[in-house]
Every structure is written in C-alpha cells, then in structure tokens.
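Every protein chain of the complex appears in place save one, which is left out.
First chain written, first letter: the chains are A, B, C and D, and each begins at residue 1.
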Amino acid sequence: MIVRDRPNAIAILFAVRGSVVPEIVPHILGVALFSVAVTALSRYHLMEVSSLSVMPITLLGIVLSILLGFRNNAAYDRWWEARKLWGQMVYEIRSLARASGSLLGESDPVRRAILMRVLAFAHALKTQLRAEEERENLAYWVGAPALADARRKSNLAEAFIAQSGQLLGEQYRQGRLDSMGLKILDERLTALSSIQAGCERIASTPLPFAYTLLVHRTAYVYCYLLPFALIGGLGWAAPVLVAVVAYTFFGIDKLSEHLETPFGRDPNDLPLDALCRINEISVADALGEPAPKPLPVQDFQLQ
Amino acid sequence: MIVRDRPNAIAILFAVRGSVVPEIVPHILGVALFSVAVTALSRYHLMEVSSLSVMPITLLGIVLSILLGFRNNAAYDRWWEARKLWGQMVYEIRSLARASGSLLGESDPVRRAILMRVLAFAHALKTQLRAEEERENLAYWVGAPALADARRKSNLAEAFIAQSGQLLGEQYRQGRLDSMGLKILDERLTALSSIQAGCERIASTPLPFAYTLLVHRTAYVYCYLLPFALIGGLGWAAPVLVAVVAYTFFGIDKLSEHLETPFGRDPNDLPLDALCRINEISVADALGEPAPKPLPVQDFQLQ
Amino acid sequence: MIVRDRPNAIAILFAVRGSVVPEIVPHILGVALFSVAVTALSRYHLMEVSSLSVMPITLLGIVLSILLGFRNNAAYDRWWEARKLWGQMVYEIRSLARASGSLLGESDPVRRAILMRVLAFAHALKTQLRAEEERENLAYWVGAPALADARRKSNLAEAFIAQSGQLLGEQYRQGRLDSMGLKILDERLTALSSIQAGCERIASTPLPFAYTLLVHRTAYVYCYLLPFALIGGLGWAAPVLVAVVAYTFFGIDKLSEHLETPFGRDPNDLPLDALCRINEISVADALGEPAPKPLPVQDFQLQ
Amino acid sequence: MIVRDRPNAIAILFAVRGSVVPEIVPHILGVALFSVAVTALSRYHLMEVSSLSVMPITLLGIVLSILLGFRNNAAYDRWWEARKLWGQMVYEIRSLARASGSLLGESDPVRRAILMRVLAFAHALKTQLRAEEERENLAYWVGAPALADARRKSNLAEAFIAQSGQLLGEQYRQGRLDSMGLKILDERLTALSSIQAGCERIASTPLPFAYTLLVHRTAYVYCYLLPFALIGGLGWAAPVLVAVVAYTFFGIDKLSEHLETPFGRDPNDLPLDALCRINEISVADALGEPAPKPLPVQDFQLQ
Partner (left out) sequence: MIVRDRPNAIAILFAVRGSVVPEIVPHILGVALFSVAVTALSRYHLMEVSSLSVMPITLLGIVLSILLGFRNNAAYDRWWEARKLWGQMVYEIRSLARASGSLLGESDPVRRAILMRVLAFAHALKTQLRAEEERENLAYWVGAPALADARRKSNLAEAFIAQSGQLLGEQYRQGRLDSMGLKILDERLTALSSIQAGCERIASTPLPFAYTLLVHRTAYVYCYLLPFALIGGLGWAAPVLVAVVAYTFFGIDKLSEHLETPFGRDPNDLPLDALCRINEISVADALGEPAPKPLPVQDFQLQ
C-alpha cells in the first residue's frame, strides 16, 4: 500500500510510485503510433482513409465507461472487503486476548498458547493468500511440535485455529471453562475462521473471466477506432488526444486488475505484513511482554 | 469458473474459453448482415433509405446502457452472494467441526456422524441447485439407512440438517450437552440452513421477467435501427461498427443471463464441486483422517 | 412471479405474459399519435412548427435516465429485500422445527402447536400484506379456539407469534425449558417478528410520492417535446422513433411501479402462496407427517 | 408521508399535495424570466448577446446530473435507513413484550411498567427528533414520578430506557430473572438504544455542507447559462425549455433536501405519529388491554 501525504498539484502529475502508468505505457504508445500512422496516411494522401462518424464512437465510449465503471466498483469492493476482514482480525484477536484473560486468568499458559497460535494463524494465512513460500519462522510462535502437527493438515492456517479449539476443549472438559465461557472464546475462533474463508473466497474467485474479455476487447477496439473518428478535424493533435483517452481507459482497466487481487505485493495491495505486526503488538501488550515496533513505511510503501 | 492467469494483451483478444462470443455470434451476424443490406440498398440507390437523425439513437443508447448496467449489477450481485454463501458454508463446517470436538470430544462417534451428514448436505444441496441427477454416492457419507430415511423427506439437503439436529437433541437429552452446548452447535446448523435458503432463493427467483423483455427488446430495436443512423457518413464501415456495438450490447446481455443463474455448469458458474471438496478436506483434517486432494483445474475451468 | 425458460430471441420479442407492454400501450399510442400530428402539420405546412434544438432535449433525456435509473434501483431493492425476508422465513421455520425437536422432543404436542401457529402466522401475514380477504382456513392449523383468541387482537399475524411465545413461556415456567432453551427458541420468534415488521415496512411505506410525480412529469414532458426535436430530419420515421423511446421510458416507469409493491398479485410480484407451501412442507417433514406438493407453475406464473 | 393510490396519468400531472413544485416555483420563474430577457435582447438586437457553444453546457449538465444523482442517493438512503430503524423499533417492542411475558409472566406489573416506559421512549424520541415541544402527556404512560425522574436526565428518551434497565436489574437481584433471562430482555433494550443512536446520528449529521454548496451553485450557474446556449436556434421556445430543465434540477435538489432530514413534518417525512401508534397497539394487545385505532390518513398525508 502506498502511504504518502498528498503531494502538491505539480508533483502529483509526475509521481511514478504507485502509479499504473509504467505498466500501460506500451499499450498507450501502441495506440499513439497507430494514430500517427493513420494521420500521416491521411495527411499525405498515401491512402484514402475514410473518416468515421462521431456518433457510434461516442456511444461505444459511453458503454465502455459503464463497463469500466462497473468493473472498477466490483474490484474496489473486493479490495475494501479484504481490508475490512483484516481489520476485523485485529479486534477479534484483541477481544480474544481480553476475554481469555478474564476467563482463564491473565497469566495462564493456555491463554498464551492460544494467542500464539492465533498469531501463527495470521502469518500462515498471509503466506497462503500471497501464494508465497513461508518466510516467517512459525515455530517461533507455536514451537516445533505444534507446527509439525499443523503441517500434517491440508490447510496450515485452519490447523492453528483447530489447535486453539482443541486447547479450549481441554479446558472445558477439565472444568476450567463452563459452556458459556467456551462459547465466549469459541465465538472469536469462529470469527477468525470466517475471516479466513472470506479472504480465501476473494483470493480464489476472480471476477468472471468474461468481464475481463469484454472490457479488454472493447477498450482495444475503441482506442484503435478512435483515430479514424479524429483525423477529420484534428490533424497532428489527434495522436496526443488518443494517447490521453487511452491513458484513462487502460489506466482504469489496469487498476481494476490490481485491486481485484488485493493480497499480492503490488504497490496498491494490502499491507499484510504491517497488519500482522499490529496483531503481534496487541498480543504482546495483552501478555505484558515487550511489543515490537510497527513496520516502517519504506519508499512510500507499506508491505 | 474460469481460472487462468490473465493472458497477454494479444492473446486475450482471441480467447474463446469463458467468452460469451460463441453464443452471440449468430445475433451479431444477423445485425451485421442487415446492416450490409441497408448500406447496399442505399449505395446503389436500389431503394430510397432515409437516414435517421443521430439524436434519438444516441438517447436510446444511453437508456439501454443504463438498463444493461442495472441488470448486470443485479446479476453480478446474485452471483457474488451465491459465492459468499458457499464461502460461508466452508467456515460454518470448520467451526462445527471445531466446536463439536470441544464439546463432545475429538473422537466421539456422534461428532463424526454429524460431520458426515453435513458433507452429505453440501453434496445434496449442490445437486438440487444444479437440478441434476444425484451423481455422488451419498450413502458413502451417511450410510444407507440414514440416506433412506432422508429420502423419505421432501428436501434431501434439509433432511440431513434435520438428522444432525436430532443427533444433537439426543446428546442433549442424555445430558452430554447442556443447553448452552446445544446452542453453540445448533447455531452452526441454523447457519447452514440459512445458506440453503439463500441458495434456494437465488436459484428459484430469477430477476423479474419484465427486465429480460425490456432489455432484450430495446437492444434488438437499437441494433436494427443503428444502420439507418450510420449510412449517411460511413459507407461500408457501417456494418463493422454496428457489429462492434452489437458485440458489447449482446455480450453484456448474455453475460448477465449467465451470472443470474450461478449454480449451473456454464463456464462462468460457481465451482460447486471444488467447494464441496474443500469441505471434505476440512472434515477429514478435523477427524484426523486422510484428506482428498483439491479438485484440479481442467482446461482453465473449475467445476 | 413469472417462471419460464428464456425463450429464443424471436419469441422473446413477442412475449406478452409478464410484460408491462399491455399497460403502457395507451400512453405509447398517445405519444405516437401526437407525433404524427406534429409531423403532418409540419409536412403540409398547415402550421408553422418550429424545430427544437437537440441539446436541451438530450440533456433532459440524461436527467430522466438518471431519475428512472434511481427509482428502478430503489424499487428493485424493495422487491429483493421482500424476497429475502420470505426466504429468511423459510429457514427460521426450519430451524425452529429442528431446535424445538431437540429441546422439547420430536413428538412433543407443544412443539406441534408452536409449528402450527407459525404456519398460521405465514398465511396470515401473506393475507395482510396482500390486503385480501382471508382465503385460507386458519382454523385448520391452529384450531378454532386459538384462532378466535388471535382474532381478538389487532394484528392477526402478530397474535400467532405472541401465542407461540406464551406456549414457550409455559414450558419455561414448568421447568421443561431452561432460560437458555427459551432463548434458543425465542430468537426464532424474534426473527419471525422482524420479518413481519420488515414486510409491513415495505408494504406501508411507498417511495416518496414526490419521486413518482417528478419522474412521471418529466417523462411525459420529454416524450411530448421529442417530436419537435425530430421533425427537422426524420419525416414519417419520427413517430416510430418516438414510440420506441416512449416504450423504454414508460416501460421502466411502469415496471418500477410494480416492483415497488412486491406483495400483490401482479405477474412480477412475489409468489407468496408458493412460499407458504414450502413452509408447510418443511413443517410436515419435521413432524413426520405427509407433506403436500409444491405449488405448480400455471401459465408461466407462480402465485 | 403521502399515502395515496397512484392517480391516473392526467391527474398526476397536476397533483400538488406532496409535490415539491410550490417550493421551487420562484426559482423556476426567476430562471424563466431571465431567459425571456435574454431572448428579447437577442431578438430585438437591443444588445449583442453572443451564443454559447453547446458542448461545455452539455458537459456541465452531465456533471450536475451525477452530483444530483449522488446527493439524491445519499439523501434517500438516510430516509430509508430512518424508516428501517423505526420499523425495527416495532418488532423490538413486540419481542420485548413477548419475551417479558415468558420470563416474568403475562400479567406481571413489572412487565407492564417496562412496556409503558418503552412507549414513553418512543414518544420522547419522536419529539426530540422533530425538535418540537412535547405534545404527548408522557405521564399518562409512566406516571408522574417516573417522568419527573427522567426529566432530571439530559436525554429524556435515553432515561426511559435506563429506567427499564433498572427495573430489570431489580428483578435480577431479586432472583426473578437469571443472567440469561436478563440477557434476553437486555438485548431488546440495547437494540432500542441502537435505534435511538441511529436516529440521532441521522438527525444531527447532515450531508457535508460542501455538497449543498457545490450542487446548489452548479445548478444555478447552469440554469442561468442555459439561455445563452439556446438563443441561437429556439426563439421564444427557449424560456419554456429552460423552465422544464430548471424544474427537474431544482426539483431533485429540493427533494433531496427534504429526504435528508426525514424526521420533520414535511409531506415526504416519516409518519412518526402513526408508527408510535402502531407500538401502542402492539403493547395494548400484548397486555390484553383495549387497543387504540391506527392513525387515519388525512388529506393524503400520514403524520
């Protein structure tokens, strides 16, 4: 995620970090060069280029705007829902820490074990969502045996929640928790499980592929038809205008593509590392242990 | 559901899998041929074809865009809600597995029986939503007697939830669960029941039929009026433009129709088989039994 | 509700069942005839008819599109919320049946009495929402004395929920339910009460009347101004175009009006009879009694 | 709230009750007169009036449409959320009546006292939201001492909820309610408290004032620029068209302003008196006392 104060109006015109411009420059150049060629052919009468009527192009532009607008909305909603889920994780973990302190005692070792498993859950979920190799040393949180046990399951993040549930079940059977106490804590685990399922849903279910096809094709056809509609009145200004229009259309298209998959490491993706660190701080505070520092912003970006 | 990395810009222009193009090609051809005929009649003065003013066509295009945009939004919302419901099923089953382990014990046979009935519920619901013949061997999960018993009810999926409830009720009456423990587990069954009702609502309640009529008719009239508005200035480019416009309008129309009914086996429909498999894996992990593999993507598609 | 497979492209152009066309034909004809008159006066120079500039008409068309789009969205949201509420009723009743079986026993007469009152609630609510005479024989469900007792209250549907609550209260005071058991079942009644209040809200609170006025007036003024903007270039094609535009505008207007009040017996209204029947089937299955058949679709319509 | 059957198409064009026309007539007249003046100056060459190009006006119109559309959506959402909150109050009170009957007994005097305080809460909240003098005799519901006690608090409506909570607390300490019973009833009070806070949020937080400024100024500038764009082609028809456009823009603006503050006594505001009466009827039915009649619609309006 890009974190910076809004630069002044001039600087913002030339900001590159977080912009989608670098990715779409080839496409803009392609359209502009094609437009130059069409203009040249028309100017020097090398070939008869008939000018298109403006109306169908305008209409196609309106339809395309509505398609891009819809896709952009849907992609942003996915991004924001993902952020909400990770924000919910923050308070579920804080509430689990608080309620387990009330029910089991502030310095109970089972309480600590559960909170550590929940941190391991957050890290494992982050890694799974990013489809990366595990970078964190999860044994640091839960110890090697619990990690080995969790690895035997199909879904590592889910396994840590299941282990927490087993620890709660033992307390319940030993009579240290009554069924209401179990419910209070189990509700938190259910919520964490719902967060995982929500994130997995977003990560595994892209927008229907037909949208991508429909939007992409219409945008291309539109941008390559545009020069024919402009050669009549604009002359050499046409390629500039075509490039500006292509910038907005390809820019929205590319941005939607980024936001649709909010869990990667693109500049506009969610800062899962920083959010995991917030959870570590909450748990350390709750356990009365020294808390780590929040992750710093590096080069305007939070991972 | 189509699962593939976004191909490069050229490949995407010619992708067919998951595209709605094959289905709407006849309609696009029809409009294009009509447009060729109108242009020919006008060019060779075989018949006097009066050119339409541009304004009412533009306006009709804007109204149609808004109608298509609305219908597309509504259809996508149904598709995404259906996906959310099946995503919720994933964590409800995981939470049921966890909480039943805490309350009844990890290796309790009743816990296993309930989880198996819940898997049968998922498979039966999938089959009912797709209006297919039962392909799965449900007796594999619940045994022949329970299946026979469930078949005597009107709604097979509902019957498995009811059986799970009866098992819980027996535990309660035997004193193995107190009323709070019953509530913890019954909440999960209620949630599964709400998922079923939500899916049945989406499957049985299409968008009001009058929308289909209104959108379809306006799109047809619009596309068949368009050539008259274009013959003045465009000549033989008119059929090409008409085909492009028809592609976007018929494409959105067809895509909305697909997403409106998200439970079928169309390329853009939801991968219910894969989601059922995820549930099987969760339950196998929770029971400490060997888990099956996730379903593979075949030819870019997940069933 | 209209239930039919999507007909082919030709048949759909002429479908009448479920269409709003019959209702708006007089208005379309009026506009078209007026347009014919204006064109005739202009053609034969019977009167000087000055041609309107296109711009303000286009703008008015855009404003009207946005107004119609907003109203259509709001009306559809009401319709879909109403459907969700009735879909929620389905699973609340199923869950009430399941939980009461667990807590009171599968064959407890009080359980049966409560479920019967809930069915009577569904039928009474349906009748109240449709503002119809009571067609169902509610005594069939609850017996004559309970019905007579409920009739003494101001709101029949509410009275059946209240009776169910009283039955639960008696079980609680007799010690057959503890307070947690009471809560489990009372939550279902609260949910049914919220469904009723939601439906009553939709039925008793139309969209602000000023919207109807604003939309209706603008649509009329627009359609009667349109001929003046078209007489310049179109000749006798003008009335046809005016009729097409009027069809889309009046069609959306009329459809919004239907969906705004989703509880009637219009073709696009909700099939409350069929939903009540689904509840009857669920309850019969839960009680182990013979279940009735689902309501059939008649002439493409489900009541 | 305006309650009337939709009149026929002609009558609707001239309906005044519930319309925003009377309020915006001066503004429409102002714009129309200005337009007459501009046309006259241009026609009789009293002054050189240069005609504006159509394009920037059209664009300004589109921007204005989007701004008005956004504001209209936001205002309607506030109005509908307010209606939902008052609809929720209906079922929370019904559920409180039902659950308190189960837990405390149907004819328990404490139950009656709590329900009376809840009715007083509804009336007090209504009065506070409307910022009116208290019209109802609240002592009728709760008796003079309780009213005097509540008046000593800063927020009268909140005080009645607090009193209900104190009554519940006494029952709990006397052992007439266990902690679960307390929770069942306290959840209802929490919900009523959330309804109050939601209504106070809507009443005290208008849309950001900058929107009002932006929309209002753009609408004015637009309508006063419009004549310059029209004088070229329209002649004396221009003032009529300007008036029609001004009617739609000022009409949406004024309607949004009304719906933004849904708790007053404007024709389109919510019928809080009628909703309070519904609550009185529910409570009377629950207590077995004679219920008052619903409030009648007077002159198409429900207060």
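Remarks
The definition used in the following text is that a residue touches a chain if its C-beta (ideal position, glycine included) is under 8 Å from a C-beta of that chain, and two chains touch if they have at least 3 such contacts.
These figures come from a predicted structure and were not determined experimentally.
Considering A:28, A:189, A:202 or A:226, the position touching the chain not shown turns out to be A:226 (whole complex). The omitted chain makes contact with chain D at the following residues, 27, 50-53, 55-56, 58-60, 62-64, 66-67, 70, 74, 153-155, 158-159, 161-162, 165-166, 168-169, 172-173, 178-180, 182-183, 186, 189-190, 193-194, 196-198, 200-201, 205-206, 208-214, 216-218, 220-221, 225, 228, 257.
Summarising the interface, chain A meets the missing chain with residues 1-4, 6, 9, 12-13, 15, 18-21, 54, 57-58, 61-62, 65-66, 68-69, 72-73, 76, 79-80, 83-84, 87-88, 90-91, 94-95, 97-99, 101-103, 105-106, 178, 180-181, 183-184, 226, 229-230, 232-235, 237, 241-242, 244-245, 247-249, 251-252, 255, 258-259, 267-268, 281-282, 284-286, 291.
Rule of thumb we're sticking to: only the chains that are shown with their structure count from here on.
Chains making contact with chain B as well as with chain D: C.
To overlay chain C on chain D by their CA atoms, one rotates by 70 degrees, a value rounded to a multiple of 5. The pairing of chain B with chain C is characterised as different-residue: of all residue numbers used at this interface, under half are used by both copies. Rounded to whole angstrom units, the spacing between the C-alpha centres of chain A and chain C is 38.
One simple way to say how far apart two chains are is to compare their mean CA positions; for chain A and chain D this gives 38 Å.
Within chain A, contacts with two or more other chains are made by no residue at all.
Contact topology of the protein chains: linear, an open path with no closing contact. Chains touching one another, given as pairs, are A-B, B-C, C-D.
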